[in-house]
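Let me give you the structure first, and then I'll get to my questions.
What you see is the complex with one protein chain gone and the rest in place.
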Amino acid sequence: MSGDKKGKVILAYSGGLDTSCILLWLIEQGYDVVAYMADVGQEEDFEAARAKALKCGAVGFFLADLKREFVEELIYPAVQCNAIYENVYLLGTSLARPVIARGMIEVALREKCDFVSHGCTGKGNDQVRFELAFYGLAPSIKVIAPWRLPEFYQRFAGRSALLEYAAQNGIPVVQTAAKPWSTDENLFHISYEAGILEDPNTTPPDDMWKLTTSPQKAPETPETLTIEFSKGLPVKVTCEDGKVVTDSVDVFLTLNALARKHGVGRIDIVENRFIGVKSRGCYESPGATILRVAHMDLEGMTLDRNVRALRDQFITIQLSQILYNGFFFSPEREFVTAAIPASQKTVNGFVRLKLYKGNVIVLGRDSDEGLYDAKFSSMDEMGGFEPTATTGFIDISSIRIKAWSRAK
Amino acid sequence: MSGDKKGKVILAYSGGLDTSCILLWLIEQGYDVVAYMADVGQEEDFEAARAKALKCGAVGFFLADLKREFVEELIYPAVQCNAIYENVYLLGTSLARPVIARGMIEVALREKCDFVSHGCTGKGNDQVRFELAFYGLAPSIKVIAPWRLPEFYQRFAGRSALLEYAAQNGIPVVQTAAKPWSTDENLFHISYEAGILEDPNTTPPDDMWKLTTSPQKAPETPETLTIEFSKGLPVKVTCEDGKVVTDSVDVFLTLNALARKHGVGRIDIVENRFIGVKSRGCYESPGATILRVAHMDLEGMTLDRNVRALRDQFITIQLSQILYNGFFFSPEREFVTAAIPASQKTVNGFVRLKLYKGNVIVLGRDSDEGLYDAKFSSMDEMGGFEPTATTGFIDISSIRIKAWSRAK
Amino acid sequence: MSGDKKGKVILAYSGGLDTSCILLWLIEQGYDVVAYMADVGQEEDFEAARAKALKCGAVGFFLADLKREFVEELIYPAVQCNAIYENVYLLGTSLARPVIARGMIEVALREKCDFVSHGCTGKGNDQVRFELAFYGLAPSIKVIAPWRLPEFYQRFAGRSALLEYAAQNGIPVVQTAAKPWSTDENLFHISYEAGILEDPNTTPPDDMWKLTTSPQKAPETPETLTIEFSKGLPVKVTCEDGKVVTDSVDVFLTLNALARKHGVGRIDIVENRFIGVKSRGCYESPGATILRVAHMDLEGMTLDRNVRALRDQFITIQLSQILYNGFFFSPEREFVTAAIPASQKTVNGFVRLKLYKGNVIVLGRDSDEGLYDAKFSSMDEMGGFEPTATTGFIDISSIRIKAWSRAK
Partner (left out) sequence: MSGDKKGKVILAYSGGLDTSCILLWLIEQGYDVVAYMADVGQEEDFEAARAKALKCGAVGFFLADLKREFVEELIYPAVQCNAIYENVYLLGTSLARPVIARGMIEVALREKCDFVSHGCTGKGNDQVRFELAFYGLAPSIKVIAPWRLPEFYQRFAGRSALLEYAAQNGIPVVQTAAKPWSTDENLFHISYEAGILEDPNTTPPDDMWKLTTSPQKAPETPETLTIEFSKGLPVKVTCEDGKVVTDSVDVFLTLNALARKHGVGRIDIVENRFIGVKSRGCYESPGATILRVAHMDLEGMTLDRNVRALRDQFITIQLSQILYNGFFFSPEREFVTAAIPASQKTVNGFVRLKLYKGNVIVLGRDSDEGLYDAKFSSMDEMGGFEPTATTGFIDISSIRIKAWSRAK
């Protein structure tokens, strides 16, 4: 019988309607299908998904807990260089795709799959991120993207066609009304897009936001915490109640819990997708927002000015674009991240913060690095250098300006 | 008698202790002194200052209202390119110095002054900003910077020496205790530095902040507003109560009032001064903070992706450094700003905002520019282009990645 | 009869075998075809091409002399910012495509064509440059790219199939052996690629090079010339024999003639095409090579250091990529070029050069701009500023370095 088969496919499976239908359809087309799920911190009933995948006919189901590598390999370099896309988006989905893709390719090679498949639409960023990652890891793998295949997308033109197909195949579908937007969730963030959000002037409804309390409903009482960094990485969080967290995943979960409580980390933007289309997205990145404020603040105290300026221009902007566009497994990503450690050697110290109704307020910071020297910066006393030296500095700095001014 | 004079000096005069003593001292050294004050929106008793300057012996006193040119010539280009220094500081002092310097040079040339003087210390940024601006406008002008002259700074080593000198010369000094920090204020912002702030781990006391209510004391009820932009400039603010403001200075003052009420615009950072010294500064930039959020948001909807990315890298970062370091009157500033209008042609539309206890929340935005097209971005329907085209796009985009992956 | 027609196509026609077959094939498919040729300075028998196009059945033939706009609108901005791709390639083909595309779209709109067609292959840069230009100028135009249509490229799999098709249709084909490479020529350059050049270790044969004498066969006697620039543009060339040229096209032709004689302007590289494929190309850019040397030299004397550095990093690199990748009609190209005039205000003066066997040697240069001031730069005399000022300059410049060194 397997002689008739077209080969083996590993499918990025979510347990939802779309990927269940894709699973069924792939089998119908003559493929053996292995379902793959990654636990990157999203809220999900993995056991139910496993049962559903097998019921759909999957020849295998693989669940991988990738939370630690997600945090340590993807999120941490992003934290170290304050990665941000178009000044606003903290890249939560972009960061998760490479670890998921790597997990899939590992199973694909082990299970001798010839194909990789996913349920991403043909207009978004995630199809690109998945597939470029697949190709970067396994350049000869073949991709099946049903939502870009006319025989699939013409057959399943709306949600009802999918529901009907699932029912015909005896696949139970939870009969809740679909939310009028779609989401992607992991321990770094949740995204909301499509549906009613496609009108950029529509304010998202209050009940859309899932990972954070509304600032208006957040506690009246602020809460403080201290984050300690070593080489630009958050190695210790001390909460107001004295609780101390040091494990990399726990640090993230703890910051998420604090930020959620205090309404920190919501954004609502129109962004530019890699394919050149503008798109409206809303995001909650609770812990990540706290970390970004703290890390940037500590860099003010501990990072050399010129390193910071070069890093902002060379690494931050470039890496953010590379991640957003899906080129994590690429020579340019390897090149750009190679310089991160050299930029973070001195980023050691702590930042004291206050959370209050959506605000992350810096209360103070300190470091033993010694790059901040009150004696030098003090306006109130001599110290560090002679005031007359500054006259020379300005004289020389103005040579070029005077020449230009005279020439005008 | 004037034959004995060393010449005429124009002094940037504030009415405070330092510049009054400098005024007296310059006269003592044999100079004729013209006192100059610029109204850039700071809270000041200009008439008292005039009286004091003349009592000190100034041969003239000039007060110039520079608010409009400050807003339209300095602040607006900064708004258009989202200028920010080290990701945090909105450049309020840096933006005011060039208009003040230009005002001084205009009077200096008219009044035939040979020298320009100021009360900036020998360790800060403002001495550089003032003097580079002076030289860029009048390359042959001579600068007297008393705080860098040993004969001055050794004589007036502390506040008490200044107080005594003033008293000796019959200059009344308000006998209030000096605040344990120094400030610089204009309609864009106020800065706090030095004194107790030189310990970067000291939280600024609540009563330091002057231009904004504390988020904790701000109203429980949010307030909405709409800002309309034309070519990247805020041309109309519509308040929740229906009040409409269109004048450039009024727009700023209105946004300041709203932000002040709702606790918007405080920051506390360690930054890198131009002379290479790290320094702790606190700032309130109320209206500017709202404007920045709104302008960046509208750019998401109206600015081409590649223009935005190039602008961020080429103009935003560069112009911010140029302004911070005091090179406003320079060939590089003229060069960099020459490209701003081309980047803002399409930044037309409005942004709806909500202010609430320190938060500036985007509620929605719209534009007639047509760069956002829901048909193209919709995840829920075909439209704009064929999904199969994306397959080709990914195939071609991955050629380079596959080649690299195979070569590894 | 026209009711059966599929519509009207304008075809970028060269008179060669490929585009003649495409012309025939388009007619066979039911299109009316208008043939378009642009004179951008290439060596071509335009009349023969016209006759052939009409014999093939074209319903119209249009020839446009675009040499002047090619020089003044495309080449000149490139000269002003020293445009170069990957440090080596002067962008000759990239610069010509936009003017040709614009010429075609003008005729297309006038002649009410529904389609634009070209003979570019499916692997090169020129298909992209043409089509992006078409879409940038006429976003609703439809493109027929036969070499990417299976029904075409499978039918005409080799040169013999094309020859046979031409013969069947009574189209005379010059029976010379095809050169083992392909070329693109205009007044800026000629390119050679494909065929035997696809082995990057094969030295191009001597008789390939068409626009320049071999350095080894160039005259033993050097020849001098002077180029005068105004705002970065070459406004006057004075030859050794006293001949003076000022017209923009003549300047180019004159420099081409001189460079050709003295073996100037050959390169042989492996470059990266926009689609991500590496490709070997050889180029002759005779006059352009002289101009580049002269313009960069004069900028040394007349352009402010910081403007030059910013321009190199942000305009030169960006514009070169934009041109190479075919995005001339794009918002980013408009943005980037908006800053060019501000960078060239002071680039006025002349450069004296010597040409000799492949070398372009600068003999001297001068300018009235005054940015170069021997008094300031002289090592042999005091002048311009006090040596003690430099001590202050170094003291301040080293604050940051000392802090870092101590912290290590």
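Note that the chains take the letters A, B and C in the order they are written out, and that residue 1 is the start of every chain.
Rule of thumb we're sticking to: a contact is a pair of C-beta atoms (placed from the backbone, for glycine too) under 8 Å apart; a residue touches a chain by one contact, two chains touch by 3 or more.
Keep in mind that this is a model prediction, so the values were computed, not measured.
Just so you know, the chain we are not showing touches A, B, C across the whole complex. Contact with the chain that does not appear here is found for just one residue of C:G15, C:G124, C:P234 or C:P286, C:G124. The hidden chain makes contact, of the residues A:D39, A:E332, A:D366 or A:E386, with A:E332. Touch with the chain that is not drawn comes from one residue among A:A64, A:V307 or A:A374, which is A:V307. Within the complete assembly, residues 82, 86-88, 121-124, 127-128, 131-132, 135-139, 143, 145, 147-150, 153, 182, 193-195, 198-203, 215-216, 222, 266-273, 275-280, 296-297, 300-301, 305, 308-309, 312-313, 317, 321, 327, 329-331, 352, 356-359, 361-366, 371-374, 376-380, 382, 384, 387-388, 390-391, 393-394, 397-398, 400-406 of chain C touch the chain that is not shown. Within the entire complex, the positions of chain B that touch the omitted partner chain are 304-306, 346, 369-371, 373, 376, 384-386, 388-393, 395-397, 399-400, 403-404, 406-407. Think of the hidden chain as still there; on chain A it touches residues 275-277, 304, 306-307, 310-311, 313-314, 318, 327, 330-332, 334-336, 338-339, 341-343, 346, 396-400, 403.
Here is the rule we go by: only the chains that are shown with their structure count from here on.
Chain centres here are Cα averages; for chain A and chain B they lie 33 Å apart. Here the CA centre of chain B is 43 Å from the CA centre of chain C. The centroid of the Cα atoms in chain A and the matching centroid in chain C are 41 Å apart. Shared contact sites, meaning residues of chain C that touch two or more other chains, fall at 304, 306, 346, 396-397, 399-400, 403.
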